[in-house]
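Selected chains from the complex are presented in situ; the others are not included.
In this document, chain identifiers A and B correspond to the written order of the chains, with residue numbering beginning at 1 in each.
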Amino acid sequence: MTGEVWLILGGARSGKTRRGLAIAGGYPSRVYIATAEARDAEMQARIAHHRAERGVEWKTVEVPLDLCEALRNADGAGTVVLVDCLTLWLSNLVERERSVEAETALLAETLCALSATVILISNEVGLGIVPDNALARKFRDAQGRLNQAIAALADHVELVVAGLPLKIK
Amino acid sequence: MTGEVWLILGGARSGKTRRGLAIAGGYPSRVYIATAEARDAEMQARIAHHRAERGVEWKTVEVPLDLCEALRNADGAGTVVLVDCLTLWLSNLVERERSVEAETALLAETLCALSATVILISNEVGLGIVPDNALARKFRDAQGRLNQAIAALADHVELVVAGLPLKIK
């Protein structure tokens, strides 16, 4: 039996991660995949702070790029994996000029083959005015396509607004 | 009997057009009103690609400005007209310094007098930070007012998030 896939969408500081942690609460085995990179001391402190907040029930893995491999390594029945977040992962892919299309297809394929429950956090970034910056426009399009692809295969999709989940699938 | 009016709102790459095409699927006669202008080769290629994707069941009309006239020309019982999209139409109006207020009132009046089912695609652009640029702020306000005016008269309004429609009316 394959595990369920949750996609938790929302804006900046909307409470997406907190919602993901709440969903994960009941699982005996919990893996947190952080896609942020600790590039400076401020970021390192922030990551350490969040890790302490989650508590010892969580195993944390830092994975800026190789998300599919990390998902397969964490897999197991009764396990929940929280991916926080797809937006930073996408940003890392774009920066390294990896093919977003190929990586999205691979992620979709990987998700469908896991036994663990996977909760993916992602930003909704397309509801503002068109950005001046061409790279920002390209990123916005890529994020929209990635969210659509994952939403299509997910069992549950929520939009978090002001900390409150709105069920959209 | 007048036809139904659908307003499909969403962000960039949220799957708005795909949702509009799905709603239109059951109608024997289908007209696609494209408000984009094919100003360069890239845009021409993109328009041709989308036209091929829609298939031969669709008649395509390119109408950057005179939307009401195009709607009346396409009208007929059993017909569905997909307007893609109000955001580009608004942008074309603003560029030519046409009165957005007068054009919005005219569109509302036209929509209420048609026999065809009309599906209007529009962007939600007001959920980001206030833009630095005064023109962008003015456009954002105009888009918000246009969306409100059409939503008020529409029979159905949906917000599309990651390809999933959320019914709001």
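Throughout what follows, a residue touches a chain if its C-beta (ideal position, glycine included) is under 8 Å from a C-beta of that chain, and two chains touch if they have at least 3 such contacts.
Note that the structure is predicted; figures quoted are calculated from it, not measured.
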Full complex stoichiometry in copies [only 2 chains shown in place]: 3
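Everything that follows uses one rule, which is that only the chains that are shown with their structure count from here on.
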Where chain A and chain B are represented by their mean Cα positions, the distance between them in whole Å: 32
Touch list for chain B against partner chain A, complex: 10-15, 124-129, 131, 133, 136, 139-140, 161-164, 166
Chain B contact footprint on chain A (complex, rising order): 7, 9, 11, 124-130, 132, 140-141, 143-145, 147-148, 150-152, 157, 159, 166, 168-169
